[in-house]
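Pasting in a structure now, in structure tokens, and then I'll have a few things to ask.
All protein chains of the complex are present and in place, except for one that has been dropped.
Let's look at chain A:
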Amino acid sequence: MSISVNLFLPELFQIVLVLMLFFQSISKSQVLRNDGFWVPVAAAIGIGVSVASLSAEGMLFHNAYKIDMLSQFFKLAIAVGFFIATLNARQQSTLDANKETDYFLFLAFSAMGLQFLSSSVELITIFVALEISSYALYAVIPVRARDKQAAEAGIKYILFGAVATAVSLYGLSFILSSQHTSYLSMLSGLDWHFATNPMAVIGLSMFLAGMFYKLALFPFHFWCPDVYQGASNETAAYVATLPKLGAVVVLIRLAAILTPHTEVTMIFAVLGAASMTFGNLSALVQRDVKRILGFSSVSHAGYVMLGLVAGTPKGLAAAAFYSLVYILMNLTCFWVICKISPKGENVTLDDLDGLYKRSPYMALILAVSAFALVGLPPTAGFIGKLFLLTSAWDHGYNWFVIVAAVNTAIAIYYYLGLVRHAYTVEPVDKRQLEPMDVGGMNVVWGTVLAAVILLLGAIPAPVFSLAKAAGVQLLP
């Protein structure tokens, strides 16, 4: 077996990054050990590496690892997300000063696992990659100094994760015993009908539980709002976004092997519809902004399913495009939350009161991200949702599209709540009227994020073409 390094560049870069962080974190020099100032810079270089290897193609590790347009698209998305997350996590008040490199080490480790996940085309490899990305997060979530909620969140994440892993592994055994292969390429031609091969369908459904858990799809979402609430703002920003990319890429690969209207695709659709409805209705009554975003991510997981059930290259491309847009929108929203909470405390809707006066730019960035999350034009959120809805129509899932459209109308209430509090509610507490210093660079980066959301909404064609190329490769 010969391994071409060219095929493996983004992963290699990430491995080097992880190793550097590892050595830095065990270094004896206090000065060296505690500062991860260089990590965002390295993460930015990582984006460059991912862009450079966009067109790479090939198979590695006995065909268990596939480098194609889809994997490279997602690696790029992960690199972008990782960059923003590290930039965001640079100043954390709730993190002990001497834990910064450890923190970045775990984040980088998790991102590395996600990159592996995007290229895995064999079930056991997928499983291992998923675990690599998860274990790092199990360690990171409770890292919030002196906070019981953080410990609770950590335990919840681990316990739910362990159960999901167990179910997944059990499902994997079913698939292996009924289909006698774990390679996606070989699984695609096999029988996936419940009537003739029930064990395989049950096995796949159980295997998917692991992905659904990562994606926080109903009914595997119970950890999500609690973990977001318990974790520090910066950690929540990471957990809420990047792991979902990993789950989506696996689901896209699995969706490509399933023909529409089989029982498993129907499960996608039903869970998707339930997820968006449940997520939105639950979000309506929340006051903690991170809990709102937690439930909103449950509903967004449902939206992504729209692209997966269609069984067309465009559908898969729409799901990929929307995942990228989703992490951008969500990271932008979290960006504001992290920056307006200098002590690292959780932000409630009341804390947003009068944000407009304290920091007009942050209020504007929050408004752009909230309207993008609703799917209001002219943001990328709208165009992503349009692609998703359009791709699912006329493939037997019209009801699903209508449910999604109605859900958009429900969702507007709580997203609008964010904007409403920031712009129209006068704060009761006089301290909330004082101008807030969020730092010039934070405003600049936030503005860049918001601008990208608007730009992707206005000119989606180049990125969508990339996603479509990935989709066409899977479903020619």
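Worth pointing out:
Definition applied: contacts are C-beta pairs under 8 Å (C-beta built on N, C-alpha and C of every residue); 3 or more make two chains touch, one makes a residue touch a chain; residues count from 1.
Everything that follows uses one rule, which is that contacts and distances are computed from a predicted model.
Missing chain, UniProt name from the options "Sugar ABC transporter permease", "Protein-methionine-sulfoxide reductase catalytic subunit MsrP", "ArsR family transcriptional regulator" or "Proton-translocating NADH-quinone oxidoreductase subunit M": "Proton-translocating NADH-quinone oxidoreductase subunit M".
The chain omitted from view is touched by exactly one of A:K75, A:K99, A:K214 or A:K468, namely A:K468.
The omitted chain makes contact with just one of the residues A:I124, A:M186, A:L281 or A:L386: A:L386. On the side of chain A, the interface with the absent chain consists of residues 314, 317, 367, 371, 376-378, 382-383, 386-387, 389-390, 393-394, 398, 401-402, 405-406, 408-409, 412-413, 416, 420, 423-425, 460-461, 464-465, 468, using the contact rule stated above.
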